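Rest of the complex left out; these chains stay put.
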Amino acid sequence: MKLGILLTTSPEHQNSTTALCVGRAALELGHEVELFLMDDGVYNVLDSRDNLVAGAFAALQAQGAAITLCGSTCDPRGVTKESAVAGVVFGSQYDHAQILHRTDRFLVFG
Amino acid sequence: MKKQVTMLVRHGPLNTVRAAEALRAAVGYTLAPQRVTALLIGTGVCAGAAGLRPELVGQPEVAKHIETLKLLGHRVVADRPSHEALGAFPLHSAVELVDRAEVLKLLGESDVVVPY
Amino acid sequence: MKYLHIIKDPAETFAWQVAEGQAHGGHEVAVLLWQDGVLSTRASALPLYATATDLEARGIPAGRVKAVDYREVVELVFQHDRVTCW
């Protein structure tokens, strides 16, 4: 089955950990996992030595999850292709709509 | 398969970008085969107020998204009890007031509910 | 129809109303509490689940709720037709 995850809050919120735990468990059980990050959610993949959350999202990606960001919410927040975790896709609300549509369940972390 | 999607706008219109972003995402949802309803509830009903001018406080547009949803044949509805609790102010003409019973029916019939 | 409502705010009221309304309408409805949602003291006849780590992190005994791990969360999510993450 396909699981969609929307994350709109910064790493301040436990949402990051919960989304990571659910995503990991879904992958382990053989499901596909797609995440869409927008608003302050994009800060979760702002890479830095001390951002443990960003590292955990990179690991989730390595485990098979696809991560797409809303590019237009990255620009004003200073999240760029250079400063973000490698491999995340800078997409748009079109991607958000497609993920919502093609996944069997859609979990919202806001 | 066409999905019925309901976006819940639960936050005030201008304290944060959340109401505007919820509506922007709702417009985005129409780019897939989806029937979209934006439901304004709680303080979120204020996002449907006539005469919002977010630019005065440095916040993003709201009305544009409401109008786009309507134009594309989707719905923007406001929960009547929330609206009354907040003083029953004038609403944008594209926003329909609906009773709580209809709100519950709408949520029950939605394939996906996105609380924002 | 099988509905699952996932609640993270102990002060949430509307989600409970929706869930109880659906149960009253003859649907199969369950509630999963996670994050600070496990602090909820709301009385309810619905089947209640809570994430074990969230209970443990907040020093709360499972008591009236069924403690689940994240794999069980994923199973609950796919076992229910419609899931709302409040």
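Per-chain numbering from 1; labels A, B and C assigned in written order.
In this section, a contact is a pair of C-beta atoms (placed from the backbone, for glycine too) under 8 Å apart; a residue touches a chain by one contact, two chains touch by 3 or more.
These numbers were taken from a predicted model, which means no experiment stands behind them.
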{"item": "Total chain copies in the file, per protein type", "value": "A x2, B x2, C x2"}
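Rule of thumb we're sticking to: only the chains that are shown with their structure count from here on.
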{"item": "B-C compared against A-C, more contacting pairs", "value": "A-C"}
{"item": "Inter-centroid spacing, chain C versus chain A (mean Cα positions, whole Å)", "value": "24"}
{"item": "Multi-chain contact sites of chain B, meaning residues that touch two or more partners", "value": "112, 115"}
{"item": "Contacts with two or more other chains, residues of chain C listed in rising order", "value": "84-85"}
{"item": "List of chain C residues in touch with chain A within their complex", "value": "6, 8, 34-36, 51, 53, 69-71, 73-75, 77-78, 83-85"}
{"item": "Of chain A, residues touching chain C in the complex", "value": "1, 3, 14-15, 18, 21-22, 24-26, 28-29, 31, 104-109"}
{"item": "Interface residues, chain B side, partner chain A - complex", "value": "3, 5, 17-18, 21, 24-25, 27-34, 112, 114-116"}
